[in-house]
Every structure is written in structure tokens, then in C-alpha cells.
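One structure follows; several queries about it will come next.
One protein chain omitted, others in place.
Then we have chain A:
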Amino acid sequence: MIHSLFLINHLGDIFLEKHWKSVISRSVCDYFFEAREKAVDPENVPPVLQTPHHYLISIYRGKLFFLSVIQTEVPPLFVIEFLHRVADTFQDYFGECSESVISDNLVIVYELLEEMLDNGFPLATESNVLKEMIRPPNILRSVVNTLTGGSNVGETLPQGQLSNIPWRRAGVKYANNEAYFDVTEEIDAIVDKSGTTVSAEIQGVIEACVKLSGMPDLTMSFMNPRLLDDVSFHPCVRFRRWESERVLSFIPPDGNFTLMTYHISSQNLVAIPVYVKQSINFFEAGSCGRLDITIGPKQTMGKTVEDLKVTIHMPKAVLNANLTATQGNYTYDCTTKMLVWDIGKLNPQKLPNLRGSLSMQTGVPNPEENPSLNIDLKIQQLAISGLKVSRLDMYGEKYKPFKGVKYVTKAGKFQVRT
């Protein structure tokens, strides 16, 4: 099981360590630093490393490495999932997951880690349960605590830990009962030079914010549930009901949670909302290049495309860009070689265009690689897969809740090759 955890910042300093069994010397991290150096970019450090006596499993989140040390055969996914859960919990407690905020709350962090894992076995990882035992910091409470001598640690046994619905605490009360659901779909796509879709898939997620009193039992049904053949649910969803009736039936956790994620694979037809006409050329003579990009709407289902942004990672030899945009602004960072064109709303009548010349380093052979275009966009009020919630019913409680569903489509890893 998980033996120890080290938190390492982007400079390679270990700023927190926690051991759930015997203490392991920090020197074990040297193997990690070696791999870190070899990988050049922090994103490229292999997540599973083998050392003579231990295995190091790490994740990279928010410029921090969460490095766990294990000694015996443990499912690595279990460790990685857990590490992400730790990072999520910090995020949840402190609003962000950074070195400064962790160092400011060392004791709470330590208490949390102690509560999350016992002897390497996960103990309490549900945010609801943890918050009952260790209250998140806030200014009001720390003032009250200093005056009354109270503490951050709950005195009662977290009820949820034992019931069959560990995700929900008992005795929840709200003045306004409301349940909001956000259906967010991200399009992951690769489009080649000629505009043909190489692969396209949709990652969908339904995030919920449920503030309902008592023990509500919710049922959500869809207009077109047949779209969903690859789903993963929050543990609260009753899988059998889904299998037989294709409805989501669940007693929700209190507060924010991810109800389900789904995946619509490349075998289905995935609508691509925009097309890109581009040409990027580097000329042998004169050490310069030309760039011309136009973006237009393709399949937007009548909605407006917003927050449109194009990011291009230029080859090293590109020194500067001298371009004109008919809409929005562009920036070129010559150290990271990132060209960012922030377009904003897409106007179908007047297509945005970016063109101009690129100045290149002289005496260097022309770059072999062609830069890919990364597209960001957002479409409000639309789930591009066509998924729609038809009903949301509540049983088990008497009051009438306020309900709402919001849809948004975004570009995930949307790449256009040149």
C-alpha cells in the first residue's frame, strides 16, 4: 500500500513529506530527480519509476509533483487515483492547490493526509466526510476559534462513513432547495491539412450542484439516452436502474459533485463546429515564412461560437511574427514560441482572418516539423452530441425544489494539422 508521500515544487524542493508506515529517507527522491532532469519538461516525467527498493508513482498537478513511495505490489492506478484525490481535496479546502497555500495550512494538510490514509489504506476520501471531521479554514472560523478555544476538528463521528450512502451526510437543511446540473461536452478532434477529420470524440460530463434538504431521491431522464453507451457514474447512481430503464436514479451527495462522465466515441458522427483554412509556409530564401489562417463556422446547430482562440506552437527557428488580424488580437511569445490569436465571437458574415509574415532565424535549415493549431472555443446552450435532459423528478421529500440544467460545448484537445 502507499507508504509515503512527498510534495515537490517545480524547483525540485521537497516541501512536505508524510509517512504512513516507517519513515523513508528523502534520498529516495533522488531517483525521481534524476528522471525529472532526463525528461526536460515536467509533464514528461514517467509516472511509474522503479528504484532498487521502492516504486515511485507520481502525478504532476498545478506545477507540483505528488510523489508516492510504495514498497509492495500495489495497483498503480489506485495510487494515481488517490494522488489526484489528494490534490482535489486540497483544491476543495483551500481554493487552489499550490505550494504557498499548502505551506500556509500545513497542519490542516497533515491532518487531512492522516485522515485520508491509514497504514496506506484509503480511509476517508469523500469531501463530505472529510469536511465533517476537519473543517476547511475560513477567516470567520479562525476568529471564533481564537475567542472560544474551539478547533477545526469535528467532535462527532462522521455519519456518512458507516451508512450505505457514505457520500451524503445526514440532517442537511437549506432554506432554498435547489439542484443545478451543468452538461459540459468537450470535443477532442484531430483535423488534417485538407480539413478531413482524422478522429473526433466527445468527452461529456454532468456536474451537479445540489443543495436539497433531507434525503432526496432524484431521477433524471434523457430525451435520447441511446447516445450514452460509455458512461461512468458517481457511486450514488443506481446502476441497475440505468441498465434496465436508462434513467439516472440517485440520492445525491450534498453540494458539488460529478454525477457522470460519458464518452461518445469516434465511431459515432461527431459534429465539428468550425473549419479552419490555413497555410503556413517557410521559404528557403530570405529566411521568412508566411501564415494565413481563416476560421469559419461548420456545424454549430445555429448557435454562436464564442471565446474562439487559436494557439500555435511555432518551430524554434521562428523569431517573430508580423501579422494582421481582421478580428481579435494576436500575441507571439518568442521565448516559448507560442502564437496565440484571441478571436472572441465568431461572426459568420465576416470570417476572421490572420495573415502576415514570420521572420526566421538566418542560417538555420528550414524547420522539418509543421506546427499544429490548437483551437479553443465555447458554444453556450448546446450539447454538441445532442444530449438533452428531459425530466428531473424528486422523491422522498415534500418540498418543491428549484431545478435547472445548463449546456455548454467546448473544444478539448482540438487540433488542426498543417
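Please note the rule applied: a contact is a pair of C-beta atoms (placed from the backbone, for glycine too) under 8 Å apart; a residue touches a chain by one contact, two chains touch by 3 or more; residues count from 1.
Please note the rule applied: contacts and distances are computed from a predicted model.
According to its UniProt record, the chain left out of view corresponds to "AP complex subunit beta" among "AP complex subunit beta", "DNA-directed RNA polymerase III subunit RPC9", "Prolactin receptor" or "NUBP iron-sulfur cluster assembly factor 2, cytosolic".
In the complete complex, the residue from A:46, A:214 or A:297 that touches the missing chain is A:46. Even with one chain removed from view, chain A keeps its contact list with that chain: residues 1, 11-23, 25-27, 29-30, 33, 39, 43-44, 46-48, 50, 52-53, 55, 58-60, 71-78, 80-82, 84, 103-107, 109-111, 114, 118-119, 121-122, 125-126, 142, 146, 149, 151-157, 161-162, 164, 166, 188, 190, 192, 198-199, 201, 203, 229-235, 239-240, 242-243, 258, 260-261, 263, 265-267, 313, 315, 368-370, 372, 374, 413, 415, 417.
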